[in-house]
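My questions will all concern the structure given below.
Left out: one protein chain. Kept in place: all the others.
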Amino acid sequence: MTILTSTTPDTDIFTERESEVRSYSRSWPTVFTSAKGSWLRTEDGRDYLDFFAGAGALNYGHNNPVLKRALIDYLDSDGITHGLDMHTAAKRRFLETFDALVLAPRRLDYKVQFPGPTGTNAVEAALKLARKVTGRESVVNFTNAFHGMTLGSLSVTGNSMKRAGAGIPLVHSTPMPFDNYFDGETPDFHWFERVLDDSGSGINRPAAVIVETVQGEGGVNVARPEWLRALADLCSSRGILLIVDDVQMGCGRTGPFFSFEIAGITPDIVTLSKSIGGYGLPMALTLFKPELDVWSPGEHNGTFRGNNPAFVTATAALEQYWADDRLQVSTAAKGRRIGEIFANLSDSFDGVSTRGRGMVQGLVFDDPGKAVKVCGLAFDEGLLAETSGPSDEVVKLLPPLTITHDELNHGLSILAEATAKVCA
Amino acid sequence: MTILTSTTPDTDIFTERESEVRSYSRSWPTVFTSAKGSWLRTEDGRDYLDFFAGAGALNYGHNNPVLKRALIDYLDSDGITHGLDMHTAAKRRFLETFDALVLAPRRLDYKVQFPGPTGTNAVEAALKLARKVTGRESVVNFTNAFHGMTLGSLSVTGNSMKRAGAGIPLVHSTPMPFDNYFDGETPDFHWFERVLDDSGSGINRPAAVIVETVQGEGGVNVARPEWLRALADLCSSRGILLIVDDVQMGCGRTGPFFSFEIAGITPDIVTLSKSIGGYGLPMALTLFKPELDVWSPGEHNGTFRGNNPAFVTATAALEQYWADDRLQVSTAAKGRRIGEIFANLSDSFDGVSTRGRGMVQGLVFDDPGKAVKVCGLAFDEGLLAETSGPSDEVVKLLPPLTITHDELNHGLSILAEATAKVCA
Amino acid sequence: MTILTSTTPDTDIFTERESEVRSYSRSWPTVFTSAKGSWLRTEDGRDYLDFFAGAGALNYGHNNPVLKRALIDYLDSDGITHGLDMHTAAKRRFLETFDALVLAPRRLDYKVQFPGPTGTNAVEAALKLARKVTGRESVVNFTNAFHGMTLGSLSVTGNSMKRAGAGIPLVHSTPMPFDNYFDGETPDFHWFERVLDDSGSGINRPAAVIVETVQGEGGVNVARPEWLRALADLCSSRGILLIVDDVQMGCGRTGPFFSFEIAGITPDIVTLSKSIGGYGLPMALTLFKPELDVWSPGEHNGTFRGNNPAFVTATAALEQYWADDRLQVSTAAKGRRIGEIFANLSDSFDGVSTRGRGMVQGLVFDDPGKAVKVCGLAFDEGLLAETSGPSDEVVKLLPPLTITHDELNHGLSILAEATAKVCA
Partner (left out) sequence: MTILTSTTPDTDIFTERESEVRSYSRSWPTVFTSAKGSWLRTEDGRDYLDFFAGAGALNYGHNNPVLKRALIDYLDSDGITHGLDMHTAAKRRFLETFDALVLAPRRLDYKVQFPGPTGTNAVEAALKLARKVTGRESVVNFTNAFHGMTLGSLSVTGNSMKRAGAGIPLVHSTPMPFDNYFDGETPDFHWFERVLDDSGSGINRPAAVIVETVQGEGGVNVARPEWLRALADLCSSRGILLIVDDVQMGCGRTGPFFSFEIAGITPDIVTLSKSIGGYGLPMALTLFKPELDVWSPGEHNGTFRGNNPAFVTATAALEQYWADDRLQVSTAAKGRRIGEIFANLSDSFDGVSTRGRGMVQGLVFDDPGKAVKVCGLAFDEGLLAETSGPSDEVVKLLPPLTITHDELNHGLSILAEATAKVCA
């Protein structure tokens, strides 16, 4: 790690030209230039360990050399860059690889839609399809859900500040309590099941339920496998489609490729984005059971749905990391390591608790201000980590899955010190 | 050009795994592997001249060598790939270049928002901001508008098939007749102006008007400069924000960088995507006057809003093509050339007319089936061109702006022959 | 007429307890006690000639003696007062009479629904039924339409002040220009027909069109018979239901029982209220073609839909006034008389014009303030008349159809003098 310098970065052009909507640059007031593996470097030569990984878009680290090689080779060879939804060799190779390494071994028979290359586009496609298939308009989401910022996705997102940004009433969605919303005081789906079965409840049968198995933005809220199974059963028995939004928790973040594997369920529709492209390049997928594939040609489209360089890095990532179970095993081990450290912190300090699954882990502070302070101190010590939860009360860890044990320990020790300082 | 072979491409995996929503691959049943400049090559070695250019995302051609060099160098150096909205050196350089080469020379004082990297995300941000600023919910769009597939953008899109895909009623939008919708029979804005000024019209004052200066998907409908000026005046006098969606027509497609420059107007909000990244990489911008920058930090976000490789190619494209007026001049000349050929066809055949501006040009057939046939014949002869318009009645030309005169003539002769064959 | 006294009426309880929403009592600051025929009397003994007739609810005058006799006899005999939708003898007699005197002679085969006993309830039932039958949600209304204050009816009402009262965005309605909205500059249904036939217009096929043949609240805007016929044809050819809201213009206001008879059309759905009860008692009907009667039992209900005293007076009114054509003939004659006087005023004074049909007539002032002043002066001289139109620019006349010629002339002379005074 480089010696820290105290020069102020030149950020005039950002202040002058970039919209006030910018946010991460406010928490981390520096200018990044390059990155490799688990590290980012700034233009004044400082290195930051990344416990954030592009909000889960960089599960394989920054500029992963295997993927980088494939990408540069492809670009060098003048492979198709922009292909809309034309057939290309790169897309075929991705589809074949995804089929062979992801779908087939898990006995998942999904059709693959390439929507616009962002998570929210994948969610919008999922919601539209669910409504088209069922002829119903309402969708059930969960408290503290996050699904994206375009109007359809925003309507199933919980955060009130972000919802208010719509400027119009957001309708056609009905939030239900996420797992453990009442700390186990009420039976699972007590309210949801009842309103579905009461024809006078005022809640009509929804087209779909959309759920994250672990709510990252919502505060690292973890749904138990049995809760997910019960949800799948509830949906299935009432003819409601189940959408798992695996944009942040898919691609191995919790261990297995899909986060829902732990529950042994098969959602009707699945969304993937963030790390599916492998290298941080924009890409998204909407997967669904073949019988739901009622789209007319071109009924949902998008200019960048054929971002072929991302198909190339996506294919390389699948081949490198999903041909065997080594990544999954190591993710589990690293997750346990984080859990141990966090459990220690939780034991040592009042008002601190912990939750998570695999390599998404949260350190929860009863006093939200403390979580913000911990992340601020961590930044000062060369570590990037962000808060989440409705009151920013959770330090959320999303390190690259490829982080080394030493790096992980280094980062955890910074966090532990910061926590000690803040909670002392 | 390569000798044509008749082997059937292997497309089983597409049929088996890719959703029925795919569309271009149906018109062009082949598998593309590489591309350069104005040409795409298939895996059976056939070359296609591209009069389509990624639906306007490839104004500088496929795999443009100048941009390619910058991109590979950046990747090689492990420059930041994925940066959310952190400050990066690549983003700074893009902002400085965009400021110096695009905004400053045109005396445009816009703040720059990086939404998710697709056109529809840029439109969603524009609509949200307009509603937030004005406190009104309704937005006026135009007949045959196309603004995207996510719910907010879709609500201001005209196509009934695509609208039906929403599965819910699309509301808060009011279509008005686009320029020349009545072939000049009625004064411009006859209906629009009247309903705005009649407090009993049932149409409340909208937050914004969203307009394309040339409607690409809608059938190459061209708004006259005086119509755009009158629209801008109408908006300004009634306190309505004017949004120009320049996703397809910006970045020089009609000649100048912004398509609205021809009218001498300054929209309140502008959206850019498609060719802004230069190389076909996903990128989008929402520009707005500084006084409209009322966003709270993070109120609208997105994982891939910091697609730094696209910032690099975008910067290289601006430096290469927008430091002087050569591209703009050549676009005008090529546009005139297409216009001449199209005028000849229109003169030669009944039921054929033409319209366009710069290098977006349409050959319009009274009988929609003929436009589809012309594009089919063109494909057989090695030319990619697509139809547009509500009944697919228009052969829409969007060649790379960097196409050579010989290539342009070659493609036009294919189209002329196809038209002759179809109209004979 | 009584000598006018200048005592201030005791209105403290109104000021103290009645909501600020009250309106007529502001224009006419006095306390009415009794009424007979075309006259109202106040508690200070002043008599007012009524050119307003309960906003069209008193076509047969106040406390019409024939109806009064029937009503008191019914009450005396303890006939059913409140009957929900039970079968009652009074309802049977009404249905039989309505069938014999209204439907059969006009060869109208309508099913009769008794919604809640107000115009807006009848409109809500009509809109719901149209949506249920067609499976479409959008409804086309017209500029300056008025259909009621509950959310469904308000959404198809034009007045912006009243719309804003909803407190939520009013959606699912699309206003089209009413007849003569452009003073004949454009062909009828120029815009409407075009958007229906253009699949890219952004306006989906509506469930229904709702129209008043003469817009009373909207400013006495009169649709020509040929416009109504063309509208009916347009609807019929596109599978759109035509709803005529005859709440104010039905029951003989324009001459014939239904205001649409002049056009020779048969709407799919018709709403009646106001004068259908005859005596000013709350009553409303929704009529529709038998094939549209897809309601489930109780799917639309309401506590007062069986207001039997109103059925009794409604029956008496039909028997008294609609067994022959005398009322219709006299209405036409009186309408002509009003028209003559108004034409004189229009000829005599700049900025004054006139329009109307039968006994709904408007005196239109280019300067809206003048219409308000005329009505104010008229009140001072013992005449009740109200303004209408988006800017209150129209003196709207709705005298009882049973008014005598002397009464009519007396009222018209008051108006003529007031106009002369205001326009001098």
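Some points to look at:
As written, the chain order gives the labels A, B and C, with residue 1 at the start of each chain.
Just so it is clear, contacts are C-beta pairs under 8 Å (C-beta built on N, C-alpha and C of every residue); 3 or more make two chains touch, one makes a residue touch a chain.
No experiment lies behind these values; they were computed from the predicted model shown.
Within the full complex, the residue among C:33, C:237, C:348 or C:404 touching the omitted chain is C:33. Panel shows subunit C; residues 9-11, 13-14, 17-26, 28-36, 40, 43, 54-58, 62-63, 68, 71-72, 75-89, 91-92, 95-96, 98-99, 103, 110-121, 124-125, 127-128, 130-132, 135, 137, 148-153, 155, 161-162, 164-169, 172, 207, 247, 273-274, 279-282, 286, 288, 293-304, 307, 309 of it touch the chain omitted from the view. Touch with the hidden chain on the side of subunit B covers residues 168-169.
The missing chain lies against subunit A, touching residues 137-138, 141-145, 156-161, 163-164, 169, 171-175, 177, 181-182, 185-186, 190-191, 194-195, 198-204, 218-219, 389-391.
Everything below uses one rule, namely that only the chains that are shown with their structure count from here on.
A complete topology is adopted by the chain contact network, contact being made between every pair of chains. Inter-chain spacing, taken between the CA centroids of subunit A and subunit B, is 30 Å.
Along subunit A, residues 168-169 each make contact with two or more other chains.
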